Structures are given as structure tokens and as C-alpha cells.
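To start, the structure itself, in C-alpha cells.
Shown here is a partial selection of chains from the complex, left in place.
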Amino acid sequence: ELGVCYYPEQWPRAKWEEDAARMVELGLAWVRIGEFAWSRIEPQSGVFHWEWFDEAVDVLGKAGLKVIIGTPTAAPPKWLVDRYPDILPVDARGVVRKFGARRHYCFSSQRYRLEAARITEAVTQRYGAHPFVHAWQTDNEYGDHDTIHSYSRAALHAFREWLAERYGTVEELNRAWGTTFWSMHYNSFDEVDLPNNLVEEPTPTHLVDYFRFSSDQVQSFNKAQVDIIRRHSPGRPVTHNFMSQNTDFDHYKVGEDIDIASWDVYPMGGLINGRLSAEEKQRYLRVGDPDQPAFNHDLYRAVGRGRVWVMEQQPGPVNWASHNQSPADGMVRLWTWLAYAHGVDMVSYFRWRQAPFAQEQFHAGLLLPNSEEDQGFKEVAQVIAEMKRLPKGEKRGKASVALLLDYDSRFATRALPQGRDYAASAIALDWYSAISRLGVDVDFIGQHCDLDGYRLVVAPDLVIPDADFIARLKASDVKVLFGPRSGSKTRDMHIPGDLPPGVLGDLLDFRVTRVESLPAFQAETVLYGNTSHQTTRWRETIRTTETVLATFQGDYRPDSPALIGNEKARYCATLPRDEFLLKLMGDTLAWANVGSLPDLGDLRLSRRGKLHFAFNYGSATASAPAAADATFLVGGRSVAPADVAIWIQSTQDAAIK
Amino acid sequence: ELGVCYYPEQWPRAKWEEDAARMVELGLAWVRIGEFAWSRIEPQSGVFHWEWFDEAVDVLGKAGLKVIIGTPTAAPPKWLVDRYPDILPVDARGVVRKFGARRHYCFSSQRYRLEAARITEAVTQRYGAHPFVHAWQTDNEYGDHDTIHSYSRAALHAFREWLAERYGTVEELNRAWGTTFWSMHYNSFDEVDLPNNLVEEPTPTHLVDYFRFSSDQVQSFNKAQVDIIRRHSPGRPVTHNFMSQNTDFDHYKVGEDIDIASWDVYPMGGLINGRLSAEEKQRYLRVGDPDQPAFNHDLYRAVGRGRVWVMEQQPGPVNWASHNQSPADGMVRLWTWLAYAHGVDMVSYFRWRQAPFAQEQFHAGLLLPNSEEDQGFKEVAQVIAEMKRLPKGEKRGKASVALLLDYDSRFATRALPQGRDYAASAIALDWYSAISRLGVDVDFIGQHCDLDGYRLVVAPDLVIPDADFIARLKASDVKVLFGPRSGSKTRDMHIPGDLPPGVLGDLLDFRVTRVESLPAFQAETVLYGNTSHQTTRWRETIRTTETVLATFQGDYRPDSPALIGNEKARYCATLPRDEFLLKLMGDTLAWANVGSLPDLGDLRLSRRGKLHFAFNYGSATASAPAAADATFLVGGRSVAPADVAIWIQSTQDAAIK
């Protein structure tokens, strides 16, 4: 189903009915409102103006739309900030971040938690049982504008309490943090500071604990809202709209407290800010990184334990990246089908109509500011027409391959990158991309997840493995490919006692005796099969009794293992990219007995139930690898640039044996 | 006439007579003094030491020099700062900017306004009627070192008052700022903050209003000084020495309160900090951007409503750019003639003698620190000799082409650039340069200016047009070429109700339905005539009933209009540069019936009355496009690098039909 984000408070009352009617006429089923309306709902302390919101819900609901209400806590009103200035967050320099945009609150402010509960209580009391209200969103985009980490007094005190809870005794903290180093010993939890404005980097365990603490603050802040919503609005699903690839907090943990994970899809800015080279960015400028949206659909499907929505879908050019190009015509349709193909059950466009004022006035809507239909509107209409040709009720099946994304490991790499431009997020996306180019569907897992049904787990950066997870992996018949640095730290951010890979050693016998971070200008040669490849950024020296599948060559330690493995597990001691990575993934899939296709180039595939999808991100027409007996429901075997094909076939897909 | 900046307080008393005599002997007529002398005039609170200043004025005046006194408010003394610490400005991070250099005051400090008035009163009382004092300068270089914008408590309160004045009611502010967005509603003006240290960008109207407020603070600060000067020194002209291309405040408004606009000419740093590519910077390294000084002469001629001086002319290498190359020998002479050709009536060199101490000890003077004549001295002597060959009293005539520079529009682009490196100043200079390369003189106008006598207005970036200006334009027979983004915002920083170009639609029927900011690596192809050109940075999608004069080509929306027009107006939907821009300007001049010449390359022309000037910025000798009957007063038809030719001819100039 499709929906749209709407801000009745931003438009004259006279337009609401017409807007609602046009939404329904277009074929939209859902509408999200309210997440930035606090100052309109409660313009002064304790003075509530519900009437306009009542009316808005009424108008939308009566038109036939299912309403999602966002709790308005992402943007507390000025009167509240003036009354309680210490709800404001403090940046890493120690400067208070002022009112005037959004997300101007500190997750650790007890006062703000009370106020957030108060307004959530008020809104859910009033609309919890409203027949037109079908779902709830908590807050908005946790982590946007770097707001997970606050360095306030409130954060300091909460951090000390969190540490006391985690460690029990300060001596245990001293042990974990290694405070025998540099005379850092603490005599009590109250001596511990936040890790900002230091002379030099703090001990990495200090940083990782601060990241974990900050993550837990988000979880508990969100949970408090969910509890209130569930109390007043039982039976309606609760979601939160996550950001793409934010790793400032553990999304799985927040995901456990909600019913559906949703995320906000902005591929144009994602390209500009993303992992690709300048040449690749030019090539994909108006279609975006061919893998970044799919990666996130699959990730948030895991975060939502199977249920995933898109709460905001980019409908045209936006405003917030360093440059803001237009999507190619057709991409709004393509992204909508892509979401569906990856298991998304609701796509809501952001926003109905472009606002002619305020910060996002360069952000497109389905309508132009003068209410004309923009390009996105027309593409949504096309999708809706096409949807009618498809069978209902198809469900995304489980994949054979699971990609492991572990937030604790990301905290670890951030705290101690060792190389300035070491980019764990980009590495994971590179790995995902290689698998996708071979036509294979991917699920995401965390270490807490069930492994049943998978043939292969790929773990590009499992820095801190759980012993329990490794044990379950060992007990299963799943094969696994680890990236470099996997197993390199314990939960305390120490090097494992008998060297990395620590508990991974249960799967694969080797020791990492030396690591190097390398500048981009340095290429290391790796001989894999009969071919030499170049890698950069990271190289490890390994001692192993396992089979050596690739070796480093060149002046420095030639013949040192670059890839090792046994029947169960493989470990890569460097960062393959491009051809090397593609070949490595192809071989790994074959090893795990997962069917794959030859390199698809700029084409991408996906399956949902019996539906097969192909998406063309290239600038030339491509051929969909459909079976000879394929019946095309949308498009055809020949897929134009920015176009989509959807088909059914009886023959089994080569990539899903 | 020529002059020089002199600092008697920096030199032994014994040198003054000799210095004055050498100035006169060289042929200088003017001398500027006093603008940094406060701590010498009033070394302690209320203790005035006038005797040395009296003497200095006497020595200079008796030698035959006309004295310009600068009010010393650009550098309040330490005892004053210590007594009233809140006169110091506060930077955008919230940090107080300390004493120890200059411009360490906040324009909003009421205390500083009192003190500035007090010292101005004291100085003008004493010297206002002095027979040797012929002119006044207020303060020094408003805006240098980013000092227009202060984030002090004083600025906060003044801003709130300014907003109350502008909007009357807070609800009107809420409407204009669009505070229904992100829950930003204000209940009173006292809730409004300064737009710094926010979590994310403030609403752009907040920013633009802060820029307007800051601009108005400069105007009123300056006006207060002018009023005092006029009271005590009636009949002497008042000037201010502006900086080149500073757009932090509305120079036209300050210009209205003074008699003569002057500006400070530093082409070497202008090149290093300027718009050109690294290759171009290398090519013009020691001659400077061939258009930047001329652009500013023409601009400040408009700011001074016809009267323009150069208060500081670079006489050799300086100290403040990232790199400080020497001008080519001959350039001090060339710049002096350039100023004269563009209507400048007085050129004062900065400075008489290089200081061997303090911040500017690497800043050349006409004399070296040991009082030897430096290269600039010799070139000034040459100019003075050459001047005697020229007829007196020639006035710069009105041009056929007016370039519109609108400060409010610059505030708008700065507040909401949409592309990180979108550079409105560089675009305007590019346009000016293209016209200049075709041999055509240019005037500058603001929207308040009279249009009489112009055939063509070029408006590279009129983001916020006044309805009145557009109406006057429409009523005139002036043709107009608009650059992209023209008309894209209302005075409230909103998108116009029926889409851009808002009120420009009265001249040309089109709508901008989509804009894109593009990274430098992305080139868009534009077909203009039979030639394809590349543009980058900005592209608009336009719907129009007017004639399409150029189109975009390529994969994305091919044949979309890139340049449109009717008999009155043309609009360009992208950013032409180089060949494309030159061709566009050539065609536009022809369309407006303005005569022009073939591309002059590195030669530049100018006319002042019946005098014709040519300036060679290239590295090869060039031929001045003088008529066959030309009589050369300075130089000849063949113009060497860094050289000048001045002639009279009876034949009409092809570029001034």
C-alpha cells in the first residue's frame, strides 16, 4: 500500500478536503501527520488546541485514508525550551545546541523525558482509540543531525549511572577500561567524565561505552513512548522511521520494542554522501547507488523482524545534501517497486506538497507548491495502476544468504578506527553490492538472530563476536565468510587474550599477528587463483593451519595469507573491492551451494513470493534474466534505463536453487 | 588626483616634514590619517592628547596636502575594552572575539555606539573646521575579518527589536518565517534567538532577517557618525572605504548616507581568493583578475551615486592572502589609470612607507621601511607625469548596459544556497567579465535605481525582485537578461505562490518546475545555436510559452529549455561560463542594440569622456582597437603586457554606438 506525509498545520484549512480527496483519487491508502505539530497542539504550557488536529484527522479519515500519527517529540516548542533550557543537547565542543530547527533535545534530560511522556500521553489519550488512526510513529528520525551524542550535565550523570549498572564496581570499570594505562585510574564512578574535549583520544572502552550508553538512551526514550501508545491505542502497530545506515545506536534493540520498522529513503543524497568514487557518482548521479536503498530495505526488514515500511520516499530533488540533483524520470516508480520487491508493505512519500517556506522549501513533494502535479505524482499513479496487475499477498521469502551487521562492532571501529578513513559502513555495502550483482537475495541478521534456513553468513566487520553466536554458528550447517578485523576485540574493547580472532578461533584456526592501515595511495597485490588484484586500506599478517586461498605478493612479506578457509569458515585479511570482491563473492556463494548469476552489471534482481523483479540502474537497455516461460506483468524482458520488469515464471531461478 | 595613507603616530616626529615634502614633490594632493589613532588621541579615558595630531595636520597641510581624517572607531583602545567588555563582538560559535587586532566591536553594542559617538564628536569638534581638513572617512572597512555578524547579547536584543519593528506582530513573523514547520512557533519576539549554534540550519527567513538586521546595524552605526561629522564639518565630503565584493551588508544603503564611496583595491589577494581556476590564477598571477578591480570601480561608482574614490591602492605585495605574490612591474600604474578610466576621482595609495613592525610588516608601501623609493613610488611618479598630458575635466559617461547587483538577493542565496559551492559573487563577476571582453562599458544598479538611458540590464542573480522594479523595467524600453534563480524567492524567502519566477512573470511567461544543484564533476550539455556547450552547478526545468533559444541535451529531460526569451526579456536556466557565456553576452548585446567588439582576450577597454583607455593583462603585446584617426596621449596602438594606452579619436567607438 502507498501513503503520503502531510502537514495540515502548514496549509490553509480550506485546502484540506481537496488535498484528502486528491490523495484518495490517486490511490493512496495511508497518511502520516503530526510529528512536528507540538507547538500547534500545545502553543503554550498546558494550553491545548486540539480542534484543528481533530478536524484534520476527520477530514483525512472521512476521505478514506488510514491515519498514522507521529508523536511530536522531535521538535519541542520554544516556550518549553525557554522554561527548561537544560533539555537542549550539548555538542562535542561543549556548546549548547539551540532551538530553531529540530531534534533540539538531549536523550538524557529527565525533564525532557517527562515532557515527552506528557505530550505523548496527551496525544495518545485523545487519538488512541480514534477509528481513523491506524498506526503510530514515535518521534522522527532518531540520530538525524548527529543528535544521539550529547555532552550535557544530564548525559554525564546518566552515563555514570549506566556505568555503575554495567560494571557494578569501579574496579571492574578500571579493569575493562585499562586505566593502568596513562594513570587513568578512577576511584569512583563519579570521577568519570564524558569523552569530549580531551587532550587526546580517551581509552577506546570509554568511547565504546559512551556509544553504548547513548544507544541505550535512545532505546529507553523510545520504549517509554511505545508503552504509552500501547496503553492508549492497543492493537495499532507502532513504528519509528529510521535513517539510512545510521549506526549511532543499535537499531535492532529499538526494533524489538516496535511492531514495524520503517525508514526514510533518500537515494540522491545517499549517493552524494556515499561510498562511491567521483566517477561512479557521476555515472549513477540521477539513479543513485544501485545497492544502497536495497541494502536498507533488507536491513530494516531485519530490524522490524519481518515487517518493514518506507515512511518517507524521496519524490524528486531534495534540499539537504551538498548538491541536490534530480532523480531521473522513472526513479520514483522504480524505488517504489524496489521497496515492494524487498518486502516493504507500505511506501509513504515525503511529502504531499512542496512547502514554499522554511528549511525544506527546496524539497520536492508529489505536488509542486502551487498544487500542480509534479513528476513524482505521475509516477505514483503509474505504480498504482501497475499494482492492480499483480497477484495479492505475495510475501518476501527467506534468503539463503545472511549479511551480519553488528552495531556494537560499529561502535568499536568508530572508537578505534586505526586508519583515518576506515569505513565499515562502506565495506558492508560493498559486500552487499557484490552479492546483489550476482543476482542473489540477502537477509540481514544481528548476532541475536536465528540462523535457521541460511546457507551462508557473510560478516564483513564482526569486530566483537559473541561466544554464543559463534557457538550457534558452529553448531549449525551454515558456512561463513568473515572480513578483516572480525574477532579482533573483546566486549571490553581489548585484544583477545591469545590474539585475534578470539572466539572465532573456534571456527577457523589462525592468529592475526600484525595489522596495518594503509593510505589510499598504497596498493597491496593479492594473488587469488591465477589473478593478481590490488587492495588497499587494510592488511593483516596471519599465521594459520588452514588452507590458504589467496596470498599477498610484493616486497613486504610475500606469500603471506590474504584469504584462508576450511569447510566451515573463511577469513579475508584485507579489503577486496571491484573485480576481486565480485570473484570472491561468486566463489563463496558456490562454496556455500548458493546459486548465483553472472555479473548483472547495472541490473538488479529481487524476488517476493512468486514475483520476480528487475531494476535497471544503467544508461543502456538491459535484458532481464527471466526464464523462457516468464510471464511479464509489468514491463518486459528488455528493461530500459530507470525501468522495471516484473514477471512470474515456473522454472526455478538460477540464483535460488 | 592622487593621495596616500599616512600614519604619523607610527613614525618619529622628526620624519614628518620630510615625508610631507616628499609626498608633495611626488605630486600627491591628498593624505588620509587618523583612522587607527584612538589609543594615541585618548590614551586613557577622557585624557586627550591632541597636540601630536594637531601638529601632524599642520605639517601635512602646510606642505600643501589636503587632509582626510578617518574616525578612529575601527580600533577602540584596550582601556575602553577593559572598561566595557561587552563592546566586543561574539563569533558564531559563541566565543568573544578579543582585543589585539582591529574591528573588535559589536555593531549592536549601545555602549560602543555611545563611545563611538563620543570620540567622533571629539575629533570632529576639533578638526571639523580646520582649513587643512578637506574630507572625512567613517571608521575603516566595515566587514573586514567577518565582523558584520555578531552573536552577542546586545545583538540578540537589537535583533528582537528589529524584528518587532519589521513585523509588528509575532504572528506576522510566524507567517513569514513559516514556523508551522518543525514546530518553530514563537509566542513573542522575546522568544526569538540568534541563528547560531543550532542543531541544524534555521529557517532561511530567520537567517535572511538576521543578515538584513546586521546590515541595518552597519547603516545606522555609520549614519550616526556621518551626522556628527556633518554637524561639525559642514561642506566637507564624507566617505567610507569599502572592501571589494563584500556582500555582508547593503552597500547602497550606507552609500546613501555618504557623499563619496571609496574602496580599497588589492588585486593580488583578490586573485588568490577569487573566482578563477588554478590555471587562470597562474596565468594572471602578477596582474590579477582582469575584471575584478574594474567590476568594483563600477559597483562603487553606483554606491557613491556617481562619486567614487580609491582610498587604498595596493602599491606592491601585501601580507594578508594565503600567498602574497608581487604585482608585475607596471601594475601600480595600470591600476591607477584603470581607476581613473572607470570614473574614480581620487586614488590614495596604501601606504606611504612600509611599517617594519606589527601585523602588516609584509605590506608594501610607496617607500620601503628604510624610506627608499619602492617600485610603486616610481610608477606613481610616471602616472603623475602622464596625467599632465591629458585634458582635464573628463567625466565618465553613462553606460548602455547596467548590471544589477542586489544585496538582499545575496543574503537569500547565502541563507539557502541549495548547492554547497554556489557562488553568486563569482557568477556576477563572470557575467561582467564576458561583457568587458566584448569591449562594452558597464554601470551597476540596484533595484532602487533609475533605468533611464540604459538599453540593457543584466541581472545574474536577482533572487528577490521588487514588484516596483519589475514594473519600472516593464514600463521602460530597456531589455533584460536574467540569470537562474531570478525571481525564485519573495521578500519573505518563500517560493512565489504560483512558482518562480514570481513577479518576473510580468516580463516573461514561464514557470520553474524543478531546480537542481549539481556537483562540479557533472556537466550538462546545452545546445545553443548549432553548438553544444557544457554547464554545471545549476540546472532548472522550465515550462514556457516563450521562444526557446537554447535547450538541454543528454539523457535527462532532453530538449528542456535552457534559455528562453521574448522581445523584452530573456532568462537563462543554467550557469554558462567561458565560450558559452561569451557567446550569450555577445548575442544579448546585439539583441539590445548595444555595439560590441570581438573578444578582446586579455585586453580591456574603458572610456571616460572623450578619453579611450586600453589595458593589457596578457603576456603578449596586444593591439588597441583605436580608430584610424586616434591620437595617443599615453602609449600607442601597440600595448605591451601590463601597459596602458590612452587616446582620443573622432570616429565613434564600435562598442558605443
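Letters A and B mark the chains as written, and numbering starts fresh at 1 in each.
Keep this in mind: a residue touches a chain if its C-beta (ideal position, glycine included) is under 8 Å from a C-beta of that chain, and two chains touch if they have at least 3 such contacts.
Keep in mind the model is a prediction, meaning the values are calculated, not measured.
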{"item": "Homo-oligomer size of the whole complex, from 2 visible chains", "value": "3"}
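Here is the rule we go by: only the chains that are shown with their structure count from here on.
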{"item": "Inter-centroid spacing, chain B versus chain A (mean Cα positions, whole Å)", "value": "48"}
{"item": "Contacting residues of chain A [partner chain B, same complex]", "value": "7, 9-10, 36-40, 43-44, 72, 75-79, 82, 89, 91, 93, 95-104, 144-145, 147, 272, 278-279, 281-282, 285-286, 316-317, 319, 322-326, 328-329, 354-362, 364, 368-370, 372, 374-375, 619, 641"}
{"item": "Interface residues, chain B side, partner chain A - complex", "value": "93-94, 177-187, 191, 193, 195-206, 416, 418-420, 492-499, 513-519, 521-522, 541, 555-557"}
